[in-house]
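Only one protein chain is missing from this complex, and each of the others stays in its spot.
Read from first to last, the chains carry the letters A and B; within each, the first residue is number 1.
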Amino acid sequence: MTDWEPKIVSFLCNWCSYGAADLAGVSRMQYPANIRVVRIPCTGRMSPKFALAALREGADAVWVSG
Amino acid sequence: MKNLLELMGVEPDRIHFSWISSAESTKFVQVVNEIAEKVKALGPNRHFVKQEAKVA
Partner (left out) sequence: MITYSNKIKEIAKRLLKECRAEMVIGFRKGSIPMMNEPCFVRTDEQADDLVWDSHCGINLANYLTSRDEKIAIVAKGCDSRNIVNHIVENKINREQLYIIGVPCQGMVDKRKILAQTEGEVLQITETENGQITVKSANGEKTFSKSDVIQQNCSVCIQPNPVLYDEMVADPVQGQTDIDQFADVRALEAMSTEEKRAYFDELLAPCIRCYACRNACPLCYCPTCFVDESKPQWLGKSQDIMDIKTFHFLRAYHCAGRCTDCGACERACPVGINMRILTKKLNKDCLDLYDWQAGMSIDKRPALDVYQTNDPEKFIK
C-alpha cells in the first residue's frame, strides 16, 4: 500500500471553484492529481446525500467548495 | 453536516469545505495541496464504505 493515493471527490461550484480550477489549469499550475471533480451548478445544489454516496462508494474524502 | 459525520465515527479530515472565487487559482492549488496531504496522512477510508456483497 506504499503507493496508495487518496481519491478525493470534489464538488465544485460552476461559478467559483470550478472556474478557479480551470484558471489553475490554463495557468499550468501544478497540483496533486488526487481530486476527482464533480461540477455542480451552485454550491446550493450540494446535498448531504452526495457526500454520503461518495464515501459509500469508496471515496477517501469529500471536498465541497463554493 | 461535518459535526454529525464526526459523531458517527468519520474522521473530521475526510470532509472539507472551502470558498474560492473563480479568480483565485493560487488559493485553489493551495487548498488542493492541503487537503491531499491531510487525507494522505489519514490513509484509505475503510469504514464508511459499503462492501460489495460477498457471494459464497
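What we mean here is this: a residue touches a chain if its C-beta (ideal position, glycine included) is under 8 Å from a C-beta of that chain, and two chains touch if they have at least 3 such contacts.
Quick caveat: nothing in here was measured; it's all calculated off a predicted structure.
Chemist: Which shown chains does the chain we cannot see touch?
Modeler: A, B
Chemist: Could I get the residues of chain A that touch the absent chain, sorted low to high?
Modeler: Output for chain A: 48-49, 52-53, 56.
Chemist: Using the touch rule from the top, list residues of chain B that touch the missing partner.
Modeler: Looking at chain B, the ones touching the missing chain are residues 1-11, 16-19, 31, 34, 47-51, 53.
Everything below uses one rule, namely that only the chains that are shown with their structure count from here on.
Chemist: Could you please state the distance in Å, as a whole number, between where the Cα atoms of chain A are centred and where those of chain B are centred?
Modeler: 9
Chemist: Could you list, by residue number, the parts of chain A that touch chain B in their complex?
Modeler: Listed in rising order, the residues of chain A that touch chain B are 1, 4-6, 8, 15-24, 27, 29-32, 34-35, 48, 51, 55-66.
Chemist: For the complex, which residues does chain B have touching chain A?
Modeler: 1, 5, 10, 13-29, 31-33, 35-36, 38-40, 42-45, 48-50
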